[in-house]
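Only a single protein chain was left out; the remaining protein chains are all shown in position.
This part shows chain A:
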Amino acid sequence: MVRDIVDDPLDEDDIALVKTYGLVPYSAPIKKVEKEIKELTEKINDLCGIKESDTGLAPLSKQMMQEGQPLQVGYVSCFRYIPIDLLMDIFSRVPAKSIARFRCVSKLWESILCRPDFKELFMTMSSIRPPLLLFTFQDDDGNLFFFSSPHPQIPCNENTSLVPTRYHVQHTTDSFSEIGSPLCGFICRRGKRNLDTMVICNPVTGESVSLPKVELKSINTETRPYLGYDPVRKQLKVLCIKSDDIPNTCDEHQVLTLENGNHLWRTIQCKPHYPKSDGICIDGILYYTAGFDMRARVSMVVCFDVRSEKFSFINIHVFMLMNDSCTLINYKGKLGALQFTCLSPKRLRFWVLVNAEKNIWTKCIYALPPLWNNLVQHTELAIVGMTDGGEVVLSQYCLIYAFYIYYFNLESKSLTRVQIQDVEMFKRTRVYTSLGYVENFKLMTDYDRGFNTFSPQGRLF
């Protein structure tokens, strides 16, 4: 039965009628109670002088709406009815820069934005969104400057440029730091001179945490830190691989779980090897290429299970020709690798590990498009990685006059050059470009020992 448009709420007759449509027995008392609550609420509202029959417009505006006039109050009046969990949902969808600004809107907003469950939600939403590019510059005094930007929409026109967001400046005491790839919004850097010093930094919060010094067996011990994420226990760990100049001697390495409180290195055993590439974390396994020593060829891909802290190895045959400049990537959830050929004409090699147990890789080699000579010429480019859309991202190592990154689509052979603006002051400075940067507001104090209570919805590495 279709009801006529009336202004009354449901009355006794209506409830009786709805009852006859075969609702389960308990719904009648519920409806009765609901009706009582509604009547009481109306009584209270009448006493307060508020008339409310919808989601809450002030009486004056409601009257004006009915008269057909537009809302004249000049602000969003029903905003005050939005519950905090919906506010957090909205906030989790804006970039970190906006969050930082909104902290001074009011004390209520400041308190919401500093809540640990909000930071967890922000991190989750950040991870679901397409990851950002991160550019790191270091000046002669050791100060680190971080910039991020979303990827441009490819395909885009020739003159596309990106204006990146700049974060907190990090002041370091050790110039020429080695900087690793970001993971979960954190970056691990190691002093170039002080090999036993590792620092974890977060560009968004500006927090910089020094880890306890790593134990060095001799003055010739080298260290290489990697970040790894265990999605099951939601823990971020730092793995420090040590190697000596006498090959095959160093089988003790160290691992540390990032959390609030005292950070302690734990010793773990693994056969001696010399790490060569940056690490990439896929589904809780950290991968990096390695050789037997510094001068040896790449002979293995090391797989470190972040949760169990166990190592396994994928043998790299000499005919694969993987070298020190090979970049590991995440190709649709599988491990991939990209590398330029040494001999000219310069081409791009692309491997994908299709079967880890049987060590089966697909291998492709791609010629560079003719446009390469015009756009890139003789500039040395670093292979940064591959986007979800299958574009290989390449970056200058160093800013000369302008800073460009390149997108190379292997299938369509299209090459796009994109300029990064507002970084001209870093002329002749080394730049580290990374993919997969995720904005994260968490401080070290937000990481509890053991399990986090909030479970993220999206996939996290």
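Note that in this section contacts are C-beta pairs under 8 Å (C-beta built on N, C-alpha and C of every residue); 3 or more make two chains touch, one makes a residue touch a chain; residues count from 1.
Convention: contacts and distances are computed from a predicted model.
Undergrad: Between "Molybdopterin biosynthesis MoaE", "AP-4 complex subunit epsilon-1 C-terminal domain-containing protein", "AP complex subunit sigma" or "SKP1-like protein 15", choose the name on the UniProt record of the chain that's been left out.
TA: According to UniProt, the chain not displayed is called "SKP1-like protein 15".
Undergrad: Just name the one of A:106, A:173, A:210 or A:445 that touches the chain not displayed here.
TA: That would be A:106, which touches the missing chain.
Undergrad: Which candidate, A:98, A:312 or A:379, sits in contact with the chain we can't see?
TA: Checking each option in A:98, A:312 or A:379, the one touching the absent chain turns out to be A:98.
Undergrad: Touch as defined at the start, partner being the missing chain; which of A:115, A:166 or A:430 qualifies?
TA: In the full complex, the listed residue that touches the missing chain is A:166.
Undergrad: In the complete complex, the non-displayed chain touches which residues of chain A?
TA: Residues in contact with the chain left out: 1-10, 18, 21-24, 34, 38, 53-55, 71, 74-83, 86, 89-91, 93-107, 109-110, 137, 139-141, 143, 145, 163-169, 421-422, 425-426.
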